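What follows is a single structure, written as structure tokens, with notes after it.
Below is a slice of the complex: some chains, not all, each in place.
By letter and in written order, the chains are A and B; residue numbering begins at 1 in each of them.
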Amino acid sequence: MSSEMFTVNNLWIMLAGCMVFMMHLGFASLESGLTRAKNTVNILFKNTMIICIGILSYCVIGFSLMYPDAWGLDGILGWAGIGLDPGADGQTSAYDDGFTYYTDFFFQAMFAATAATIVSGAVAERIKLLPFLVYITLIVSISYPITGSWVWGGGWLDEMGFIDFAGSTLVHSVGGWAALAAVIVLGPRLGKYAKDGTVNPIPGHSLPLACIGVFLLWFGWFGFNGGSVLTADADEVSLVLTTTALSAAAGGIAAALVAFFVTKSADLTMALNGILGGLVAITASADLQSPLTAIAIGLIGGGIVVFSVLAFDRIRIDDPVGAISVHGIVGIWGTLAPGIFGAEAGVGQLGTQAVGILAIGAFTLVFAFIAAFAVKALMGFRVDASEEIEGLDLGEHEMSAYPDFQRVYIKSYHAREI
Amino acid sequence: MSSEMFTVNNLWIMLAGCMVFMMHLGFASLESGLTRAKNTVNILFKNTMIICIGILSYCVIGFSLMYPDAWGLDGILGWAGIGLDPGADGQTSAYDDGFTYYTDFFFQAMFAATAATIVSGAVAERIKLLPFLVYITLIVSISYPITGSWVWGGGWLDEMGFIDFAGSTLVHSVGGWAALAAVIVLGPRLGKYAKDGTVNPIPGHSLPLACIGVFLLWFGWFGFNGGSVLTADADEVSLVLTTTALSAAAGGIAAALVAFFVTKSADLTMALNGILGGLVAITASADLQSPLTAIAIGLIGGGIVVFSVLAFDRIRIDDPVGAISVHGIVGIWGTLAPGIFGAEAGVGQLGTQAVGILAIGAFTLVFAFIAAFAVKALMGFRVDASEEIEGLDLGEHEMSAYPDFQRVYIKSYHAREI
């Protein structure tokens, strides 16, 4: 490998890491846009802390758990020492053709916090701040890197031939499962599900924020998927960007159409979540699909979002932003897709994909439930009803997100809520 | 060409495509910021659909129409087959020194949707949703790629020596003309022009959103112009970024100054549109100008914006965001500029530029009027007056963009409007 090629490969992975960083702003914007103004400071604070905690904890133990030097339990649990250690070769192509040790860490650390950030939206508007931060620290520093090591760290699922290119399961479903466990332990928001079975919509307070969030996530996803090629190879990366763009576009249109036929209105929130569904769906096999199969995967991913969001409401799983549907359920679909479409499709592969989905889902759910119950027992998990009604911004932060406008808002809001 | 150089060239074009993608968030932010809160969901929905439709339709037929394998009508109308087909060489430098087939598609697809998105702002606050989507699909999938093929596809205008580096005419004026036709067919917003000749200002609801939009557009434009070099050549790309930055800065200052002398106030909206004017103006010849001529082109472009916006209001062409001025009129100026300033300036070149402007303007206007009247006849084009007064968000989407704040707003607004 020439030093020029190493430099250009490494440059791409660094830039891809910067683009994935933008996804954190995307999540912060999307989640605050899709929830109420009285809880906005809380969402923003959580997302600000998640990226900080995510980077630091991944530096201290996550990177080491995910890319072990040596396995304690073969292919299941390994370790590479506390903190970062590039060793003698870490800053040269002897470490990897595509990147230095620090580039590897930088890119992977940006990924790691993503899984945690998915949880944040699902549990919004009712979770206590400190227990939440402890919960996601456990997920991002222990659970996520362990299941990650099974595939990207060269563990047992990788040996088995499980395909998950950029993490439909490893990142998105893991985030979805962690969100599901927390939501079940928390229960729904006050007023969301009436006794007579009615589902009360609780609309988000700023659709421009939500829209900014989704576009930034889409932008960042070009780095998320494109960087997962792990080199700047022109052939592979350009295919990945193309399949990613097509699947996202197809997901947006599918969700808008399905929502229109189901609800008879042009539903912006569904269209936006459909784009994310298209993105999550293509993530496991963006490098294996053609434009045509990418569109098919995105269309199905976008359609699933609508039905899944409605289904979770029917079983009274309250997820304010639809994160469990978008990342969890569509993450399953995306992980199955390379068994059905594309270069590696086949019944055997489909079976392997199912094994991976089940194994990682089971581990993450068990870990997440234990973590959630432990945190709940030790610190409590949910704010009390009066704080929930007043809003977490005043209760947890003694601030309003929009103090020049919100006095009016808070008054009128209370009138509606109580 | 070494594989290293091919890889770095291709990397730059892919990244430039990602940056152009950000322009779609820029347009969504700018257009929603410059219109009223009661129509915000509608604008965001349109812009979300445009990027999805743009990418997909460009995949199915647009890319093929714009870069034909074979001409049906020589230099005027060609075709390269439905869908994407990289062929045997598409993923190597045998396709092009600068990029793979898929990189080419990715970059061009991001461009294509831009022309459509320009329309969206001009027709805001009164157009029906579905007819709008049909209209812009026709523009982006048929009209834009046909005129595009005349220059970038190697058609008759390219043979003639017409200069349009990154698309002052091919992208921006085309968008401006398509907007103009639609606006004429639609008519002005209710209450904009009083019977006594007064022009009522209808201020946009969020200047921070508008400002975010313009900065993102400026950022994306570095990819739009810089990527149009079609390689990462250090010499050319760095000149293009410099002329682009200088022209934008000059446009912003010129528009602010001119607006100050005309209206006696420091007009943020004009300054922002002046920056865009500087960007549109330099787009046709960013590679041919010096820093000094780039500043001159930007100053004139920014000044034109102010006079053009005022002139369109005088003839009762209602363009809520100034898109026809910024993209259409300044697009003409930008396309004439390389006949006046820079390496290729001369009377002969100026004549060639005028031919291209007229030919593409005429084709686009004719196509756009036919499309607009056809859509109007089949589906209607404008919402009814009560929906326009109430806002398209409730009428077309049954949602508010800011439900926590807008009850107050809607009440006070009605009082003002009716």
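Heads up, the rule we're going with is that a residue touches a chain if its C-beta (ideal position, glycine included) is under 8 Å from a C-beta of that chain, and two chains touch if they have at least 3 such contacts.
These numbers come from a predicted model, not from an experiment.
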Point to revise | Oligomeric copy total, full assembly; chains in place: 2 | key: 3
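By our rule, only the chains that are shown with their structure count from here on.
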Revision key, fill the gap. Cα rotation angle, subunit A onto subunit B, in degrees to the nearest 5, is 120
Exercise for review: Compute the distance, rounded to whole Å, between the mean C-alpha positions of subunit A and subunit B.
Suggested key: 33
Review point. Considering the complex alone, what residue numbers of subunit A touch subunit B?
Key: 2, 4-5, 8-9, 11-12, 15, 19, 36-38, 203-208, 211-212, 214-216, 218-219, 222-223, 226, 232-235, 237-239, 241-242, 245-246, 248-250, 252-253, 256, 265-269, 271-272, 275, 291-292, 295, 402, 405, 408-409, 412-413
Review point. Contact residues on subunit B for subunit A in the complex?
Key: 2-4, 6-8, 10-11, 14-15, 17-18, 21-22, 24-25, 28-29, 32, 40-41, 44-45, 47-49, 51-56, 59, 83-84, 91-93, 99-103, 105-106, 109, 129, 206, 209, 212, 396-405, 407-408
